[in-house]
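Just one protein chain is left out here, and the rest sit where they should.
Chain IDs A, B and C follow the sequence of writing; residue 1 opens each chain.
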Amino acid sequence: MPRSRGAHKSGPRRNENNRIYADPLPLLFSHPEPTRLNSILNLLGLSTTQVLNPHCEGYFDATTRSVWVSNQKDSLILWRRGFFGKGDLSRSEPSWLTRQINARKSRAAGQMTSEEVTAKRREERKQFKFDRAQAMAAAAAEAEAAFAEGREVHSATSADGTRSIPSAATWKPQRQTSNEGPAPSEDFPDELDEEPLEDVEHLQLTLPEAFFLLWNIDCLTVHDPNTDAPMTLQQVWNAFRNAQTHHATVSSFPPDLNRFDNPFLVNYVVYHHYRSLGWVIKGGIKFCVDYLLYKRGPVFHHAEFAIVVCPVYEDPADQESSPYDLQNTSPFEWSWLSTINRVNSQVQKTLILTYVTVPAQSRVAPDILSSPACFAHYSVREVVLKRFIPARMRD
Amino acid sequence: MDDSLEQPGAAPDPIESSDRLDADEENSSGDEDGGLDWTKLPTGAGRPVIPKRGEKDFEPSAGGGSGLQLHVLDRARSAMFDALKATPSASSKSISYAIWHPGISRAHVTLARGVHFSSVGHSAPRIVWKEGEASKIHKRLELLPEEALYLVERGTLFCTKESSTLKSNVPGSEDIEGAPMSVQQAFAEMIGTEDLSLEKYQVFAYLKRLGFSVTRTEPPTPCYPSARPYATHNRMPSVLQRLCSWFPSWMHRFRRLLTASFNWWSPLRLSGRLYHDKDYPSVFKSLRFLPSGHTVPLHTTQKTQVEASSPYKIFFNLYKPSTPFRKSAPGPPDFSLVVVNARTTPMPSLYELTALFDVLPELPPPQPRQRRSTSNKTSTEPPKIAPSTVSAPTAQQSLMCRLFPWAFGIEQASPWRPNPFMVLKSGKKQVVVAAVDAGSISFFRFGQGAFEELPMA
Amino acid sequence: MDTRIRLRVSNEKAYVWDVDDITTLRSKHHICGILTGTLPHLSQQNVFLGVPLVLMPEEVVFLVETELAIIIDDPRAHSGPSAPILQKYNDERIEAINLQISLVEAREAKEAASAGRAMSEEALRKRKTREQRKELERAKAAAAADSTESHTSLFVPDSSAHTSEPSVPQPSPTPAPTTPAYTVIVPPSSSSLPWYAPQTRTHTTLASARTAGVWTYPKTLHERAKCGVFRGLWGKGYFMGGGIKFGGDYLVYPGDPLRYHSHFVASVIDSPTSNLRPMEIVAHGRLGTATKKAHLLCGWDDEKQEVSYFSIEWAGFG
């Protein structure tokens, strides 16, 4: 365990998580009861273990460049066995419907919903800041007056000051100023609550996630949204690369499919690299990086590593001719490096620059791009970034 | 689990707050530069302690500040200006003397006194012309420009500028030649020589003030003592290495890709009855077929290769104050440092980083974390580079294992397995880059990642 | 007399050596620069630094353009003295040293007399050795204490005190044993050197300095943008410090950074059409919120020669 942060979770809850999230991939292995025949087969190198493949289903959506899994059973499998996808209306696992139902129940019972609790907490925080600012201004005015009269001046914020400045630890909400929670009866007539809730949420898989599930472990079928028909691997291969047109600059629309710098390919290489090493890899926009790496999964620990994907063209000519506007292809300015490093060290994540080489068209013939065999020509390597503090490196 | 941290206002973590207490302008909390409280500057003798940071206001009140604000500001400013008026000086019994020779960019030390010379200066043979005599080679003590400038500005070296005609006759220093140099003149004339930029000087002085010994990595002249710590490590091909040069380890790792049997439309075949290890670790292992790691060759075209003019050359060797240092025979450095001007040079490219890593030694695995009851601020620091262990058996063993994994019956796991997170966070090789923006220095450590060697599953 | 600030330029870096100039810059012109020299009596730390003050290039451009400062080509201003001038200078130095020595001798004689007994030269020598030994022990003890408490101590012991390898060729000349100790001053600025001649090496405009190859900043659109933004923010009464460490180009203070926290981290955007990645907004917004600053995007329009500002904050929801 990297850090003891997860330790505050109560034991039963942790055990529960260990049980629910025991499997790192949607595939399951069923080991039959040991029999004499089985042990003989095992000795011969033959396996009697059954592979249980869940065969989940999703729809390709070109607009959001993702695959939607709307079937609740499949969503649960994909989330619980390897943390694939994200609820499009939730922070992680799709929970929108449950939250709505709970909110209705809370309202009916005259309690606050969790969203309202959050809103109230933010409101209180605001009030605290306001109170503190007021107290500081008053202390400053007092000091000012003392100075003007030639009396001894106490520092506005020091402990020996005559006023106490509220701190986050000491401040208490004076009075419930707002968001008491709405009255149960009038605002929400009963008949409104009777209206059935439609689950508008789906589990959204990124294209690399979908391709990983589909291509490597064959536990996902992607359907064409127009025909409803399952797409072949070759169709998926083309459709996912084609979906990257939003990256393209307008002038060269639509972009040439046979390019090594297709953003889907570059991202897939990174995604596959970390998945194959056993990491759970999720998007990192909140921390201004491309990906976050979790050792077992987001329910267990904070992410240890923050990944910035840096594509490196083997041949600068390919970059010049590129229809794509790939990010992070040039070395960063120092101010940008400090920015992202600061953001991530504030939340105790180590920043990793993950370099993906983009094969030169002159070295590798582009017709290899017609199949995933092209992946053999990319390479991934990491550079670990950390601030160096000489004063702390003296002994 | 990251939910609580996703909001940008999330409370800063304890590690960063301990940073904040670090009484150094390394401080991460924000606007410390130029914002120090000079009124807290220790004045008298004795060992001063950290002056507390002054409490600052949010903003001046209307009209440029209230009476009290202006008063406090005035006090802070005069404390600062008073401190700046101090002149560099030393007792005549402890000051050293040198003559600056612009033609060779060296200061010839004519009188060396004090502890500084145990880590500064080197011996250089020079032809000396004496009147009426033939030329003779004398060994003499010389300073590089950064060494001379540093000693001059702290007032421990009195430097004059070479002149054939001018002689002084100051008591106690009868043979001083030339005109005295001010600190200002030393800045104007010594910087810009022998590859010394202001940025490099600022980094040098910063580290010297912290007690580090700092030497040039690339000897400017053959007589300059060179650490050359890596030559034996990387440049002497062993029998083993020569044997393996035609079969690099990365090829072994990805040999499946090179065989016709690999089906790119179906990389993982689990359905067959013959598949022996039907469990998650084997599945993940079979998924590791994409080339990764720094040993995979980096294909470049002519244009992307690191140019000779790249500023990314290791310039200084750093020795911690606690490392025994002999200036005539320096050992392997604790850190290797590159200095760049942050305004004109972006961070290094992958090609530049690769070139840097190529000349650096592999680090021994990080030491187990020292648990401390109060804080564990050392936990994320890189390991100490113990020079004696660089070529220790562990390093060789891991090399062997990486070259001939099948002989050891292992594919990925090396015997080198301390806390994998520590290894992943420090990297196998490290280079420190100091990026200087008009005098403010940011130090970053770039580590060569090794994720492919330490899978999680 | 020209009261403009004298910026001593060498290697395209501008230094201010006169403390009075540093005072004027800060108090009158709201220009901070960065102190970069070692403070003579606090030479083992990096928190408080001394002269010279190094200016950011945009500070230099601003000061010269507004005729608040002039550029001096410093290497050329340091001509060598003629023999008579140096002779005179050295004579004055010797005179000052002799004065110092006689003052010390007078004080010592007085002390010796008041001690009630005249010491033999031998006794004096012994006392001196004793004192020196004590002093050394004190220093060692202090250094040892320092190294054990290095986390709380700002002042680093001189490491070289522990190792005392003799420097390779020990130069022979030692001061005559009879000369008493006196203080040797290393002149900080060159103004005290009679042969320093800045008057003849002065550039009052950027154009003149550029032609002479002494100062060429700004050369690019980006550098022009930085100068334009700096001038714009200065004109609004702010103080600016370098911001690279903090995720931008400048830290922007509402008053002297000695007394006020910065309100913004500012980043310079070269032109209205320069690419702005949404990820930059995320990062800057996030970092600002965590450090109680707002982020300021400062967009330069080179044609109109004006700056437009956008402030970024976290939305507070989502």
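Keep this in mind: a contact is a pair of C-beta atoms (placed from the backbone, for glycine too) under 8 Å apart; a residue touches a chain by one contact, two chains touch by 3 or more.
The criterion applied here is as follows: contacts and distances are computed from a predicted model.
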item	value
Omitted chain (choose from "DNA replication complex GINS protein SLD5", "tRNA-splicing endonuclease subunit Sen15 domain-containing protein", "Molybdopterin synthase catalytic subunit" or "Mitochondrial import inner membrane translocase subunit") - UniProt protein name	"tRNA-splicing endonuclease subunit Sen15 domain-containing protein"
Left-out chain, listing which of the shown chains it touches	A, C
Sole residue of B:58, B:224, B:262 or B:280 that reaches the chain not shown, by the stated touch rule	B:58
Residue of A:37, A:138 or A:285 touching the missing chain in the full complex	A:285
Contacting the left-out chain in the complete assembly, out of A:57, A:88, A:142 or A:224	A:88
Footprint left on subunit A by the chain that the document does not show	61, 63-66, 85-90, 96, 115, 119, 129, 133, 136, 178-179, 198, 200-201, 204, 206-207, 225, 245-247, 263, 282-283, 285-286, 325, 327
Sites on subunit C contacted by the missing partner chain, in the whole complex	236, 254, 263-264, 269, 272-279, 281-282, 285, 288, 292-294, 296-297, 299, 308-318
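Throughout what follows, only the chains that are shown with their structure count from here on.
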item	value
Contact graph of the chains (line, ring, star, complete, other)	complete
Whole-Å gap between the CA centroids of subunit A and subunit C	46
Where subunit A and subunit B are represented by their mean Cα positions, the distance between them in whole Å	34
For subunit C, residues contacting two or more additional chains	46, 147, 156, 244-246, 286-287, 290
Two or more partner chains touched - positions in subunit B	10, 12, 24, 57, 206, 210-212, 321-322, 342, 435, 437, 442
Of subunit A, residues touching subunit C in the complex	122, 285-288, 327, 334-336, 338-340, 342-343, 346, 391, 394-395
Residues of subunit C defined as touching subunit A within the complex	46, 147, 150, 156, 243-249, 267, 277, 279-280, 282-284, 286-287, 290, 316
Subunit B-facing residues of subunit C, complex	8, 10-11, 13, 15, 17, 19, 22-23, 26-27, 32, 34-48, 50-52, 54-57, 74-75, 78, 80-81, 83, 86, 89-90, 93-94, 97-98, 142, 145-147, 152-161, 163-165, 167-171, 173-176, 179, 181-190, 192-193, 195-196, 241-242, 244-246, 251, 253-263, 285-291, 293, 314
